[in-house]
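Note that one protein chain of the assembly has been removed; the remaining protein chains are unaltered in position.
Let's turn to subunit A:
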Amino acid sequence: MKPFDNGCIATNSSRGVATSSAKPTTSVPSSIATKMKIDRSPVKQIAKKPALTNGHVVNHNHNNHVIKPKTKVDLQRVEVKRREQRKRAGESFEECTLWDAFCTYLCYAVLVLVGYVNDLVRPRTATEQNRDGYVPLYASFESFYTRHVYRRVRDCWNMPVGSVPGKYITLLERESKDYGWTFNMTGKKVHCINLGSYNYLGFAENHGTCAEAAIKAVREQGVGTCSPRKELGNAHHLDELDQLVARFVGSEAAITCAMGFATNSMNIPAILNKGCLVLSDEKNHASIILGLRLSRATIRVFKHNNMRSLEKRLREGIVNGQPRTHLPWEKIFIVIEGVYSMEGSVVRLPEILALKRKYGAYVYLDEAHSIGAMGPNGRGVIDYWGCNPKDVDVLMGTFTKSFGSAGGYIAGSKELITLLRRGSHAHAYGTAMSPPVAQQILTSMKMIMGEDGTDEGVKKIRQLARNSRYFRQKLKQAGFIVYGNDDSPVIPVALYMPTKIAYVVREMIKRGVATVGVGFPATPLVEGRTRFCISASHTKEMLDHALGAMCEIGQQITIRCSRLPIRKEEILYDDSENEDVE
């Protein structure tokens, strides 16, 4: 079984390794698209078609004003070089070996066994008061996992923070005298390098332009709004934000919402209805799944980033029609994310757009982790692949990550946004966005677009790309099992066992690096991992420190067991300003 077996990949099956090299097919102008629509034969060659190398000229009108190189030639050379890089960028997902899987299962088995014995000998369960005779509020096995597995590693999550989540983070130390049941603050503070927050572009700052602008907004407009935008919550700065977002992502119009999670869960039901078929990636975020469920559309899941699986589902869907009635579907939506936050993979957008055109489906792209963080201009995966933003029907993203704020947006055609203005749950019932939060987005987005008159934003984007590549390559060289795309700022390292996750997180904090551990139920049982989120504010020294710490831990426990060929030559951290133009 190869969960990440993609459509156009050379698989190295004898070693149980699946790697993929993404080949971007460039986006096709709409006139060709209509022609393609007629020909919907079962195609295997679409993915294998050689990429048009001169495609970079198309669809880049929308971001020409952003980078201001000295000469026009530079821009083109930069583009060509980046495109080459993107083509080279591979995605890797080493499969868990049978031995690792066995060990992980064994680990869980021991934990469960100990749990049972524990329950027998010294039962300690939280019981409800004065609810005798009620049906228990939640199932006993649910609380069993919490009590006996999660409780032992509970200190690795929900750590209280006492500072800005910038390049450094201050954790407030806790201690537990009863093995994780309760925690007490010790009052000590631990300063760590922050590799855990989604602060991709480093806009989470408590001083500087963004913070001052936010404070000014508080002084002028207050903190709350106390009304949905539909009633009396719409303010000038929110209209400005809508327009700026539309300009930023390159679509006709946009609508913003005060909470990122709610952008998905409260807007999807307004777009989809019961007669729609949704093809959803298996690794999609909980908010998307909730939104889809609330929309009552039929949901079919395809394998993660696997085009063959998607096409099969598409054909099946169209041929079979709706269940029971066999009526044709009203609309078919492909719901995907730009960068998958747990996998570190980048969606294969050009291929998805080709499928979309071929079968007449619509694409809903969630750019929560990619907007700002991917692409030469920070416009997300669309920019990264050089696609036309108008080809994607619904563009969604959040402001929590790269912009260091909160909230989310949906962008698309004027018709779509009008539909949402009329029917979005967030627009009608959710309180309008807080002025300082909106201001933070306005300031940081203008910075990324270069509209503040500096090249600060472009520098940040380049720094992030440089940091991500360096850190990932170094980890790979050290023999860690690194998931995902070479260019993505989310870098998961597979650890498999829950004990290893906890050990790595604890030891890294001891060595002054804050990382995130992810285990079951957020991942499959045998795919526990730790995740690094790279930021543009990190320096080479910080990354080296983190790498050193990771290698030290790697020597103590067996986690450096990648079976991929390891690059021998030294990985350089290129900190020259014009590395792309050379």
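Simple rule for what comes next: contacts are C-beta pairs under 8 Å (C-beta built on N, C-alpha and C of every residue); 3 or more make two chains touch, one makes a residue touch a chain; residues count from 1.
Note that in this section contacts and distances are computed from a predicted model.
Participant: Name the chain not shown, per its UniProt record: "DNA replication complex GINS protein PSF1", "alanine--glyoxylate transaminase", "Glucosidase II subunit alpha" or "Serine palmitoyltransferase 1"?
Facilitator: The record for the missing subunit names the protein "Serine palmitoyltransferase 1".
Participant: Which of A:111, A:249 or A:514 sits in contact with the chain that's absent?
Facilitator: Hidden-chain contact among the options goes to A:514.
Participant: Of the residues listed, A:261, A:384 or A:471, which one is in contact with the missing chain?
Facilitator: A:261
Participant: Using the touch definition from the top, which of A:175, A:220, A:282 or A:552 touches the missing chain?
Facilitator: Considering the complete complex, A:220 is the one touching the chain left out.
Participant: Touching the missing chain, which residues of subunit A?
Facilitator: Residues in contact with the chain left out: 38, 40-42, 126-131, 133-138, 142, 146, 150, 157-166, 169, 171-172, 194, 196-199, 203-207, 210-211, 214-215, 218-236, 238-239, 253, 258-262, 265-266, 269, 271, 285-287, 290, 293-294, 315, 318-319, 328-332, 359-362, 393-394, 398-401, 403-406, 413-419, 421-423, 425-431, 434, 436-437, 440, 514, 516.
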